[in-house]
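The complex appears here without one of its protein chains, the remainder shown in place.
After this line comes subunit A, so read on.
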């Protein structure tokens, strides 16, 4: 089952002579249980691609489907994002005044889930990824790797099966970075779809498929049939 599908997506920032063509006709599917890595230098369109895939931005042309729904027809993108899409960024995006568990509960509470239920869900996902003992700690009491695990827990809480990760191993040493990829891989094997943006090939190596982005176009893929022409 395809969780996210981009079809001939373009994204132009600005107009006329100043227009920047960030993406020039990108098609990409990510299935449930699949880990796809996007590699490319800065300015190649990686982050734009991720923002479009997660409904943080809308394409200039082409279409984006999440769970077979065309985002062009979705009025409340924020609600769809909260329910269907989880994000993990390089910069730690945990709220410092909330504990690990409270950070994980937050998106569910915003969705109107009662606090007690949200806490149960948060504990379930924290237990699943082996950090239940850190639930009541504040972000500053956690190591970089632990914080990233909590961020992944928050990205996965509830029913969300699409996880978008933008350089999630950013400042981590290679051993901790490998642990984060091992965790993402395990979530994939449990049925999640993961789209990972990275400039480090050692982490892209964990993916089922690696696509190379250059100047807003997919120039190559380890699965040759998917190269756009």
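What we mean here is this: a residue touches a chain if its C-beta (ideal position, glycine included) is under 8 Å from a C-beta of that chain, and two chains touch if they have at least 3 such contacts; residues count from 1.
One rule holds in what follows: contacts and distances are computed from a predicted model.
Undergrad: For the chain omitted from this view, which of "Putative membrane protein (TIGR02226 family)", "Urease accessory protein UreD", "ABC-2 type transport system permease protein" or "Transcriptional regulator" is its UniProt protein name?
TA: Of the names offered in "Putative membrane protein (TIGR02226 family)", "Urease accessory protein UreD", "ABC-2 type transport system permease protein" or "Transcriptional regulator", the absent chain's UniProt record gives "Transcriptional regulator".
Undergrad: Check each of A:100, A:118, A:151 or A:210 against the chain that is not shown and name the one that touches it.
TA: Final answer for the missing-chain contact: A:210.
Undergrad: So which bits of subunit A touch the chain we can't see?
TA: 39, 41, 182, 185, 200-202, 204-207, 210, 212, 219-222
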